[in-house]
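Every protein chain but one is kept in place in this view of the complex.
Chain nomenclature is as follows: A and B, assigned in order of appearance, with residue numbering initiated at 1 for each chain independently.
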Amino acid sequence: MAEAQPIVPPLVITPEREGSRPIVQVLHDWIVTVDHKRLGIMYFCYGILALVIGGIEASIMRAQLAVANNHLVSPETFNQMFTMHGTTMIFFAAMPIVFGIANYLTPLMIGARDMAFPRLNAWGFWMTALGGIILYFSFVGGFGLYGAGSAPDVGWFAYAPLTSPAFSVGHSTDYWTIGLLISGFGSIATGLNIMTTVLCMRGPGMKLGRMPMLVWLNSVMAFLVLVAIGPLTAAQLMLLIDRYLGGHFFDTQAGGSAVIWMHFFWIFGHPEVYILVLPAFGILSEVIPVFSRKPIFGYNIMVAATIAIGFISLSVWAHHMFTVGMTSYANAFFVASTAAIAVPTGIKIFNWIGTMWGGKITFTTPMLFSVAAVAQMLIAGLTGIMLASAPFDWQLGNSYFVIAHFHYVILGVIVFGVFAASYYWYPKVTGRMMSETLGKCHFWLFLIGFHVTFDFMHVPGLLGMPRRIYTYEASRGWEGWNLIVSIGVIFQALGVLFWVFNVLKSYFKGKIAGNDPWDAWTLEWSTTSPPPDYNYAELPVVRSRRPLWDLKHPEDPDWKYE
Amino acid sequence: MYPRSANCESNSSMPCEGRARRSSRQVARLALLFLACGSSAAAATFGPSPVPSLFSPDSTPAHDIYHLSLFVLAICLAIFIVVFSLIVYAVVKFRRRDQDDGHEPPQIYGSNQVELAWTVIPILIVVVLFLAAARVIHAIEDATFPPDAIEVTATGHQFWWEFQYPAYGFVTANELHAPIDKPMHITLLSADTDHSFWVPQLAGKTDLIPNRRNEMWIEPHALGHYVGQCAQYCGIQHAKMLLNVMVDSQADFQKWVQDQEAPAVTSEQVAAGRKVFEANACMNCHTIAGTPLANGRFGPDLTHLMSRTTIAAGAAPNTEENLTLWIKGPDAIKPGCLMPAMQLDDQDVKSLVAYLMSLH
Partner (left out) sequence: MAAASVTVPQAEMPLSPAMRGKVGMWCLIVAESSIFCIFVVAYLYYAGKSVSGPTPAQVLHVPIFASICLFSSSLTIVLSEKAIHRGNIKQFGIFWFLTLALGVIFLVETGIEWHRLIYNEGLTISTNLFGTTYYSLVGLHAFHVTVGAIGLTIILLFTLFGAVKMEHAGRIGVFAMYWHFVDAIWVVVLSVVYFIAR
């Protein structure tokens, strides 16, 4: 192999630790950084912090709903909790986390030294951070001088006219609007950056058709960010015009329409689900092959399915609005488009099974989380099929069934995927392995908690329990189910504690990982752990989808088959 | 798109039942599995229940949805069993064994035939699901009504329901009365924010949206008291915006209508209470038909308050004790509701309650 230069640089693999530099200096380094890896870590940590806060808000709601006629929190508090929980989890937990993963891994995976626009990258992060701070400032500043402590209470989708000055006095809704507007600018910047990085910054030989699945899914995610955040931004601007300049966009007294807000919001809102879930799909598509010891089954159709999901997801938004009285033809159209998106999603599930089929599966913690996520995606997809059937949705819409369904997606797939990613790439980020024992405790606790909560949450929905109610009558037959649902939260919280403990402990005590602890195939495993600031001393030349497989198996390289 | 059903257009005297049977049969035919179950369940009634389950429908549109939902559930269950078994099989069969030889397994990159199969089969399933859904959408949304269908206008308020019966010219609140086996066409409006009318045993939900006119219909087939509640977040007391629907026999319904049409009973014994009512802001928000002063529209019509089983949109049973509590401080029953505490002294409250108790 004359021209085969080593892809793995022969470097020592002891992770470097920050020395005993003054804390101010370390902090300064992090604050002014434009390095995609540091920004990725900051995004991720910011998202985890928001995840914990949002989780506490969810726990408060579950405590309130555990029994009928409970008086633990006031209706005001409960309404603020579900608004803040939804907003926090979507915009300040899930999005920063997937952006963080995309930021850290995209340049490494395509053989680049940084993102296309490193400074814009930092700007995007700080905008997102600022948005969250503004949102949470509402807890002390929502009513200005009239009384501290009023978070927004209009729901995370903030239907008009509840957000109009007449129904939402004070400034709590403004904090919500401005917070999301600003974090939206940050999101657009990051989407733009990921897209440009993928298009322009690929290393030698890294054709589009050779990119790792995660990069493909992240680039479709970035496309959706560019297309879908705009409508939210526009709608928020209109809401601000209504609230501050006396506009009438959503003013039903002056001929405005409450329904058009729903359209604008969901034109953003549904692609948003895919913005969050596509990176999770990408994680599964990286982890499952490595631990099955086989390449991803049907790379081309996986990419095609991803692109199909991206486009179809832009045409399904009104399935959130089956109950607003659209015409039968409009309803039928959105049934068709929504059901159609099940096809590419199904293809993905089948291809993951196809990847495992005939492999030699090792059940490390990331693989456990990934397999669970595949099974949960199946269930989430099937309840999605039920909800896509408009007449069924007339019953199920806005009930606890819907909450169970989308938490299956968001927790069961996205958060499981994120946990898988955390175990899988932790060695790359820190240079040390996470503890498998603690990881398995985390997995089983979280799995049990997840299923106790969200499997049983479907039932009160089927029994007619609407969402967003702070209390309910004992006679409705929802009581026992809600108690079970609330009990599951304890297991989930314990699981997350195990994870946090594992992350912290492994940082200091974990086994030294080396460059490539999983015997994986994508480029990021060819550099040191953690990677140097410039990622690659020499940009690696890529000849196939699995450059490290080629290197490890020179007798049977992948590029012979492509 | 399929053509409008001729059955709906021409046979308008019995639109709903005919359509229900027909659609349920066609849905069931698609399922094959569910053929027997579908046609027998069409005739069954479950009766009202305090648990508003989707699976005990007692009204034509709810029945249609119920059959569709069984069909969809069956398909989803079948898919789940097949795919979940595949996952479990793959995970168990292809796990790395203890006596592994350390070699990599055969590297398979994909298979066009297999991928084509698992693209085409889901597409076929999706087409079937779409057709089944489209049929029920058409049956429910494009229904026509016989001329003697009962017309009701429901207006959502923060946080209670107003029901107008335009044909009879009276207004009531929070408890809807409907005759059995007769279509009732409900026009949905909102006075403030979005609401949603949801009584699961009678029909799917439809939103009440300001500056928009929505409609829905029910055709109940069993007597009794059905429960539901507002299903679109509408503000602080969304949770206690409950719905009660009383399905009466034809005779009982006619009697109820006659009672409601009559003006309020005025009795000299409760004149003191009436004076309190009319001297305070009560009359600005509440109507008591037959009295010249009390004609407010902001709160529920109280003309026949005692004909209702609950107060505060179902938040509490309609008893003397609760009425007293409610007037003294509505927040005790429904914190954050829009009715203010009137700061009346005990004597005034007592006479006011006595007056309200006389409004049969």
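We take it that a residue touches a chain if its C-beta (ideal position, glycine included) is under 8 Å from a C-beta of that chain, and two chains touch if they have at least 3 such contacts.
None of these values were measured; they are calculated from a predicted model.
Engineer: Of the chains you can see, which ones touch the chain that is left out?
Structural biologist: For the complete complex, the undisplayed chain touches A.
Engineer: Where the complex has a chain not shown, which of A:96, A:179, A:212 or A:231 is the residue touching it?
Structural biologist: Looking across A:96, A:179, A:212 or A:231, the contact with the absent chain belongs to A:231.
Engineer: Which of these touches the unseen chain: A:159, A:249, A:317 or A:425?
Structural biologist: Hidden-chain contact among the options goes to A:249.
Engineer: Touching the left-out chain: which of A:86, A:100, A:191 or A:477?
Structural biologist: Of the listed residues, the one touching the omitted chain is A:191.
Engineer: Going by the touch rule given at the top, which residues of subunit A touch the chain that is not shown?
Structural biologist: Counting only subunit A, the missing chain is touched by 1-4, 116-117, 120, 188, 191-193, 195-197, 199-202, 204-207, 210, 226-231, 233-235, 237-238, 241-242, 245-249, 254-257, 260, 264, 267, 541-543, 554-555, 557, 559-560.
Here is the rule we go by: only the chains that are shown with their structure count from here on.
Engineer: Report the inter-centroid distance (CA atoms only) between subunit A and subunit B in whole Å.
Structural biologist: Roughly 34 Å, centre to centre.
Engineer: State the interface residues of subunit B toward subunit A in the complex, per the touch definition above.
Structural biologist: Interface residues on subunit B, with respect to subunit A: 1, 50-55, 62, 64-65, 68-69, 72-73, 75-76, 79-80, 83-84, 86-87, 90-91, 94-97, 100, 104-111, 114-115, 118-119, 122-123, 126, 129-130, 132-134, 136-138, 140-142, 188, 192-194, 196, 198, 200, 203-207, 209-212, 214-215, 227-240, 242, 335-336.
Engineer: Please give the residue numbers of subunit A that touch subunit B in the complex, ascending.
Structural biologist: The touching residues are 74-76, 79, 153, 155, 159, 161-162, 167, 252-253, 255-259, 292-295, 297-301, 323-325, 327-329, 331-332, 335-336, 339-340, 342-343, 346-347, 349-351, 353-354, 356-363, 371, 374-375, 378-379, 382-383, 385-386, 388-399, 462-464, 466-473, 475-478, 553, 556, 558, 561.
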